[in-house]
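Below is a slice of the complex: some chains, not all, each in place.
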Amino acid sequence: QDFLDRFQARIDAEEKIEPTDAMPEGYRRTLVRQIGQHAHSEIVGMLPEGNWITRAPTLRRKAALLAKVQDEGGHGLYLYSAAETLGVSREEMTEELHSGKAKYSSIFNYPTLSWADIGTIGWLVDGAAIMNQIPLCRCSFGPYARAMIRVCKEESFHQRQGYEIVMTLARGTPEQKAMAQDSLNRWWWPALMMFGPHDADSEHSDQSMKWKIKRFSNDELRQKFIDATVPQAEFLGLTVPDADCKWNEEKGGYDHGPIDWSEFWRVVKGGGVMNRDRIRDRKAAWEKGEWVRDAALAHAEKRRARKMAAE
Amino acid sequence: MALYQAILELADDNLVLGHRVSEWCGHAPLLEEDLAMPNMALDLIGTARTLYDYAGKLEGKGQSEDDMAYLRDEREYRNCLLVERRNDDFAHTMLRQLYFAAFMKPFWDAAANSSDEVIRGVAGKAVKEMAYHIRHAGEWVIRLGDGTEESAARMKDAVQALAMYVDELFVSSAAAAEAEAAGILPKRADMRPAFDAVINHIFAEAMLTTPEVAYPQTGGRDGLHGEDLGHMLSVMQALYRAHPGASW
């Protein structure tokens, strides 16, 4: 208990916990789970956007999308590294992803059905991710906090780029505008669900707050997101698909209609449109790549042996 | 129009290979390659964009880089056959990349002395990129060639499959020959020694040998392609063509 108190005191003093520091098992476990999940989300997140790389409608957009997908891979890489400082290997985490034991953000279980979705994902999904992640830049665990600083900078670039794609469509031909509205209709509610269940129903929150892994509640972050995003939609001449969405002068924010949590749980539990396909594609890439990874290991081993023989 | 044609050939090489590489995105054998693939694709597509833009200006009909990329069909594409070959496995992809970069690196090196300002500009940037592609792809060719039994067999298959497309890199079309005579582009045939030096060095480490090629394949510069390119272009051009005149 003494140890726990001292640990909590460090947290309360806003000291950063580093991998070599002693830490409660629960703290370690929570971070491994959260960082791993976050890393997996970046990796799986490459798929829905990657789905439009070969069909991007201009070379400029193709290049920007490639760069974005590459950034996501990069985020995955530093996040896996941050998790590795806590003693889990990338292989273990990858296996947990493929077996379904580890989760990733449910939003990536929705399909990208039009080019507009590439804009909308940047605007809404990266937008929501930033809301979640900015507080993580001050997370008590040092490697995670530092990774998030870099991630957030890139995400906010992606978010602006996504918004710009949607704006171009919203100001384009009637077909393009319809494409943008349709995309907003499909992604709005899933984006709101990205903040997780209402505070009253949220599991891990209290302890995470105390450990300063989490700093705002799900509902607080969701409200911030809505307040930032609804005016952006209005500016584009697009309509958020929520008849109850209106400005509430009293609370100084937008009200929103009820969220369909059965849909949320359905997708979390594997019932979304793309859950199986996402894991199938990741596993296929992994399995088809096995001979390449094996060869790299074998070659490194041969080099080492030759070098030793030469010495 | 000769210069326009010659530039288009170069641009098509870069776009087609960039597109092929981009098909790997999210499906690479390890995460590091999920970063390296878009990186290489971006280099190639970036070069293609500058060249298309320039070609459009030379043509003088107001065609944008995108009109050039998205509105020509496979008979109008002038890329060499090497770059359009399907990704197949990772060994094929890396060898294709190595062959292309081992040619383009000395090409852009020499193009630094072009009489054409745009070409000099492209060359300055591309030469460093191609050096990176040689390094990256070359390391993989070595690892796979001298890795496991399976990887060595796959690497040999890749050489068997792709070696016949190498010679076309060194052949100048009539349009390219004019641009070469004018000092705008380097002479393709001149790249052979530098290319051979790189390939021989890497192949030696990779335990690979360059096979005798009885029938080198050419035709790309005349728009005579294999059957895969058309499928690639249908996917690439679908959206652009479905909305004529739209801005994206």
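When the chains are written out, they are named A and B in that same order, and each has its own residue count from 1.
Methods note: a contact is a pair of C-beta atoms (placed from the backbone, for glycine too) under 8 Å apart; a residue touches a chain by one contact, two chains touch by 3 or more.
Values in this document were obtained by computation on a predicted structure and should not be read as measured data.
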| item | value |
| --- | --- |
| Composition of the entire complex, counting every copy that the file contains | A x2, B x2 |
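Following the convention adopted for this analysis, only the chains that are shown with their structure count from here on.
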| item | value |
| --- | --- |
| CA centroid of subunit A to CA centroid of subunit B, Å | 34 |
| Touch list for subunit A against partner subunit B, complex | 43, 46-47, 50, 53-63, 66-67, 69-70, 73-74, 76-77, 80, 90, 115, 165, 168-169, 172-173, 175-176, 281, 284-286, 288-296, 298-300, 302 |
| Complex interface listing, subunit B residues touching subunit A | 15, 19, 22-23, 25-35, 38-39, 41-42, 45-46, 48-49, 52, 65-66, 69-70, 89-90, 142-144, 146-148, 150-151, 154, 232, 235-236, 238-240, 243, 245-248 |
